[in-house]
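Of the protein chains in this complex, all but one are displayed in their positions.
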Amino acid sequence: RTERSVQPPAERPGERRMAEMKKLYGAEADKIQAMEAAMQLIFDRNCDKKQPKYWPIIPLKL
Amino acid sequence: MNDWQRKSPLDWEKYVNKMVKVAAIEKHEYEGWVLTVDPVSASVVLATFLENEKVSISVVLGHAVQEVEILKEGDDEMKQRLSCIFAPEESKAYSP
Partner (left out) sequence: RFQALLGEPVAAQGVRATLRERYLRGLGAARGRPTRFCLRAGVCVEAVFGAADVGAMAFQVDALRTPLGVQAAALLRCTDVLAYSFLLD
């Protein structure tokens, strides 16, 4: 039995996420991922632009 | 996670196109036709048809759902109607 003396190469960004998506959604993973990315982009962009604050300041559920 | 959130997609699918009553925490209740259940958050998306041809959409977040009771099943016409509510513009052009 051989021991590994070298670490495997670092995974490419998004690879694990893609594997998760494939497990969840199978053939349609790409489509779902695209829809989610589009939605996240809008959310992030809105937050950058508008700098919204949480309301209420103290969470209702602690 | 509550029992509702622990269900499987095949369980949640059984509620789609049904008229349901959703009992939520803090004694809230919601009724409507199930358009979908988000498999990520288990949120229930309900449609209610109003008298003025408008559709009211209610989303009950998964973490707030206590119980979902099926009241009746939608017929083919209702299923067709529900499937078009969020349809992308292209498929609307091609639907009969």
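Every chain is named by a letter (A and B) in the order it is written, and numbering of its residues begins at 1.
We adopt the following convention: contacts are C-beta pairs under 8 Å (C-beta built on N, C-alpha and C of every residue); 3 or more make two chains touch, one makes a residue touch a chain.
This structure is a prediction, so every number in the text was calculated from the model and none was measured.
Engineer: Which of these touches the unseen chain: B:19, B:45 or B:68?
Structural biologist: The one listed residue touching the chain not shown is B:45.
Engineer: Where does subunit B touch the missing chain, residue by residue?
Structural biologist: 8-10, 12-13, 16, 24-26, 28, 30, 35-41, 43, 45, 50, 53-61, 63-64, 85-88
Engineer: For the chain that got dropped from the picture, name the residues of subunit A it touches.
Structural biologist: Residues 20, 23-29, 31-32, 35-36, 39-40, 42-44, 46-47, 50-56, 59-61 of subunit A touch the chain absent from view.
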